[in-house]
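Comments concern the structure below.
With one protein chain withheld, the remaining protein chains of the complex are depicted in position.
Entry: subunit A
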Amino acid sequence: MDENIKSKYQPVIGLEVHAQLLTRSKMYSADENEYGALPNSNLSVITLGHPGTLPRINRTAVEYAIKMGLATNCQITRDNLFARKNYFYPDLPKGYQITQDKTPLCTKGHVEIRLADGTVKPIGITRIHMEEDAGKSMHLAGETETLVDLNRAGVPLIEIVSEPDIRNADEAYAYLTEIKKLVQYLDICDGNMEEGSLRCDANISVMLRGAEKFGTKVEVKNMNSFRNVQRAIEHEIERQIALLEAGEEVISQTRGFDAATGTTQAQRTKETMNDYRYFPEPDLPPVIVDDAWLHRVQAELPALPQQLYARFTGELGLSDYDASVLTAEKDIALFFDELTRLTPGSAKAAANWMQGPVKSFLNERAYTMSEFPLTAQHLADIIGLIDAGKVNHSVASKQLFPHLLDNPSQSASEAAEQLGLLQQADSGELEGLIQQVLDANPAKVAEYRAGKKSLTGMFMGELMKLTKGKADPKLANQLLRDKLEQA
């Protein structure tokens, strides 16, 4: 699409993110909440919605939702009602979903996203509410029947609804990244869009730049990766602009994203949309969040990415880039945070270790940080040995670090000693060795003294051979020059 035409329009986007909570049991029953179990195995009469059954509230799920609310600067609703959302579908055993309608648990929050130019933009959170998942309908290729797996029915969800503050696909991507980061830091959802534990619907409209009234909004569903959310938004913006440019209207409807073609297809128009007939759930009393409960949840909140980011860039003086990379994943951020507390004053070195040797190792093995065999203490000791001049950096990264990875039960200094990697910091001994090198190369010494200073490298190489690389290069260099300049 012509950029000139495109730039006439302002896209307006709001996202609805569903996150499956990692509670042990379901939202309203004691059935196990487990991904990938044998179909229809985690079921009780309650999940099946058999006549006479009643829901029970999972307070852990409520707590998880409160955590997300606190992490996104929301107000927490104290008097929480539940509501029924009624519709017919074979994977919805009760004929309604128990959700929250008029009293969402969390309201009026925001998360901050960092744009490409480094500026920070707040995205409003309209609400976060609790609900239960439906089962899964499976349409197998070549089969006319639909199979229903009810394991997922009743799994606790939170729905995070953003304000229409997002202006393009990149912002949407950044917002989703923040949400995923938060749920992972809070340990309330594994944030896996491919497995469906994180799901996203996008409400998209376009209006002429400078207009005050939003255009007609279209809801896009069926995006199973962050990348596809981006693609769907990009496509939908262009589709809507093309309609308006052709003098047509955008119809309020639900569209599905087709990842194969990168396009969206109409599913339902507003006229044929369900009237969900929300009304207060009579089977559940209100859940009251009192001060004591709220304070306890608040006190139990782990360090959040924005707090770690602030510490990394502020107290530790790291760059925005380093801080972004190091807070992208919870396990890495927490490891690094611990590491910096063990190596005061060496934050940059610690950051380089994380982004260099540690990252390479994880990449090679396709490991996550949780599978990393060494402790923060190991890395702190390595950095300490380098700082103290006992091991030089390249030996540390090429020999000591790989050795420790294979022998994580050893401490760094034990390993350095065992491998004979400790530098000879003793200048007396080093001077003797330098003398040996010089004595063995009288012609080169003469050339140096005649002005060929570039021979320093050759002498250093010989010295390192002699010391098996253990000489502190800085000290060795100094002593070597001193010796050569003498006489």
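The working rule: a contact is a pair of C-beta atoms (placed from the backbone, for glycine too) under 8 Å apart; a residue touches a chain by one contact, two chains touch by 3 or more; residues count from 1.
We take it that contacts and distances are computed from a predicted model.
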item: Listed names "Inactive homolog of metal-dependent proteases, molecular chaperone", "NADH-quinone oxidoreductase subunit N", "Glutamyl-tRNA(Gln) amidotransferase subunit A" or "Potassium-transporting ATPase KdpC subunit", with the criterion being the UniProt name of the chain not displayed; value: "Glutamyl-tRNA(Gln) amidotransferase subunit A"
item: Chain not shown: contacting residue from A:P285, A:G389, A:P402 or A:G461; value: A:P285
item: Among A:L54, A:A116, A:A299 or A:A443, residue touching the chain not depicted; value: A:L54
item: Touching residue (missing chain; options A:K94, A:R199 or A:K470); value: A:K94
item: Per the touch definition above, residue among A:I5, A:V45, A:L208 or A:I288 touching the missing chain; value: A:V45
item: Touching residues (missing chain, whole complex) on subunit A; value: 45, 48-57, 84, 86, 88, 90, 93-96, 275, 277-279, 282-285
